[in-house]
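Let me begin by handing over the structure; questions about it come next.
Complex shown without one protein chain; remaining protein chains in place.
Labels for the chains are A and B, by order of writing; each one numbers its residues from 1.
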Amino acid sequence: MTKRLIEGIIRGDVRSIARAISRIENDTQDKETLIDALYEHTGHALVVGITGPPGSGKSSLLDRIIERERKQGKKVAVLAIDPSSPFTGGAILGDRLRMQKHATDQGVFIRSMASRGHLGGVSGATADAVKVLDAAGFDLIMIETIGVGQTEIEVMNLADVVLLVLVPGLGDEIQALKAGVMEIGDIFVVNKSDKEEANRLKAEIEYVLHLKMSQEQSETNPIFMTSAIQNTGIDQLVQGMHDYVQKMEADGRLAQRRRKRLTLELRTIFTAKVEAHVHNFLDTDHKLDIWIDQILQKKSAPYQLVNRKVAQVLKELKS
Amino acid sequence: MSRKIRILIAKPGLDGHDRGAKYVARALKEAGYEVIYTGIRQSPQAIVQTAIQEDVDFVGLSLLSGAHNELFPEVVRLLRKQGANDVIVFGGGVIPEEDIPFLKKEGIEAVFTPGTPIKEVIEFIESNKERLRQ
Partner (left out) sequence: MTVKQFLQQAMQRWEESTLKKVLTRFPERKATFFTGSWLPVDRLYLPRPISEEEYLERIGFPGEYPYTRGVQPTMYRGRFWTMRQYAGFGTAEESNKRYKYLLEQGQTGLSIAFDLPTQIGYDSDDPHSIGEVGKVGVAIDSLRDMEILFDGIPLDKVSTSMTINAPAAVLLAFYIALAEKQGVPKDQLRGTIQNDILKEYIARGTYIFPPRPSLRLVTNVFEYCSQEVPKWNTISISGYHIREAGSTAVQEVAFTLADGIEYVQAAINAGLDVDRFAGRLSFFFNAHNDLLEEVAKFRAARRIWAKIMKEKFGAKKERSWMLRFHTQTGGSTLTAQQPDNNIVRVTIQTLAAVLGGTQSLHTNSRDEALGLPTEESVRIALRTQQIVAYESGVTNTVDPLAGSYYVEQLTDRIEDEVWKYLKKIESLGGMVAAIEKGYIQKEIQDSAYRYQKEVEEGERVVVGVNKFTIENEPPKEILRVDPQLRKIQSERLQKLRQERDNKKVEETLQALRMGARDEQVNLMPLILDAARAYATLGEICNVLREEFGEYQESVVL
């Protein structure tokens, strides 16, 4: 079954790709075999992250980018990530609505993913989904999220290059964004640039980047003015993005970033697995209440208790 | 367990009345499902491609313009043609009672007409959970 799935993915069969992503999302038993088997077929795709506050027109922009890339004959995949409701666990995944005109294009694959409160964050599932799409032969894999939370930042770390989309007139967004997401943006896009305050926003971004630059000798981060609705500035953006990536390849930054990404991924997988094994061995799920009672009754202190348990684990390892 | 039920809500044809479809989508989200909503004016091909890419368990079609006898079966036909035999299709909108037997014969397993409470839709989904692949 898994073998047929792998063959299907490498062939680019849509259903196989979709099924594989479902298995990843559902964390099925054969997921790991699947990913490991596909791994040798990955490494060709360019992974682009696109993020920004709600209302910035990311999806409409993505729609235009897909248009341009398709004209160049590239195969494009999109992972659109939306948050699940913390109360009901359900989600409405509506990003693809703005890209639906590509629904019947065989060279475009769009998949909506909900955050689902995954262990290890949604970034784990997204990273694996990227591998599937890479192995399936897509030239460009776009990951779209709302750029506000820690999870979203983690997801953006999966990309080779990140487009940060901002719009004029949204208020103090740029203040909030300085706190983290600005850090991960490589290319800045001022969308809805037909609005009056667009130039002021551009100046603000340049100012913040200037502050950042004085700390590192890095390359300039390009800023592009676009309007998804009016369909302007898109060609320059797409060309600029590819130019930027080329520079990253040339000066080794791309390789560096991919190495860093793999490091992060590996650590995450390690931590998750080791944690799972340790807790399984210690039967934490059942014993936790007892330990808590001990601590509350002052029979044990927190670090004391944990160190004792860890010592147990280490003893087991040695034997 | 991370397994979530994924439902596609789509409006085929030219009908733009989306109040019902939007309500159903939102209510299903509140019931804990993952809902992909395509918006209006979707061709049957676009709906089917979307269903396959999103690997959904159910497809819900909403139509108020009277074109259901042509468009709903077409969606089912294309799904089967692409090998998506396990996707369960249901429909809703302005659909006369007398058309329902025909639609069921064509593979639309349930039709929810005006005034149907949402809990009936949820019951339908829950009662079909066993058939879904794990």
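Note that a contact is a pair of C-beta atoms (placed from the backbone, for glycine too) under 8 Å apart; a residue touches a chain by one contact, two chains touch by 3 or more.
Being a predicted model, the structure only gives us computed values, none of them experimental.
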| item | value |
| --- | --- |
| Given B:Gly32, B:Gly66 or B:Gly107, the one touching the chain that is not displayed | B:Gly66 |
| Contact partner of the left-out chain, one of A:Asp63, A:Asp134 or A:Asp186 | A:Asp63 |
| Of B:Gly83, B:Pro101 or B:Pro114, the one touching the omitted chain in the full complex | B:Pro114 |
| Among A:Ile92, A:Ala135 or A:Met241, residue touching the chain not depicted | A:Ile92 |
| Residues in chain A touching the chain absent from view | 55, 59-60, 63, 92, 94-95, 97-98, 101, 229, 231 |
| Touch list for chain B against the chain that is not drawn | 13-19, 22-23, 25-27, 37, 39-41, 43, 65-71, 94, 96-98, 113-115, 117-119 |
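The rule is simple: only the chains that are shown with their structure count from here on.
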| item | value |
| --- | --- |
| Centroid spacing, where centroids are CA-atom means, of chain A and chain B in whole angstrom | 30 |
| Touch list for chain B against partner chain A, complex | 2-4, 25-26, 28-39, 42-43, 45-47, 49-50, 52-55, 82-84, 134 |
| In the complex with chain B, residue positions of chain A that touch it | 14-15, 17-19, 21-22, 25-28, 84-85, 88-94, 96-97, 100, 103-104, 109-112, 114, 116, 118 |
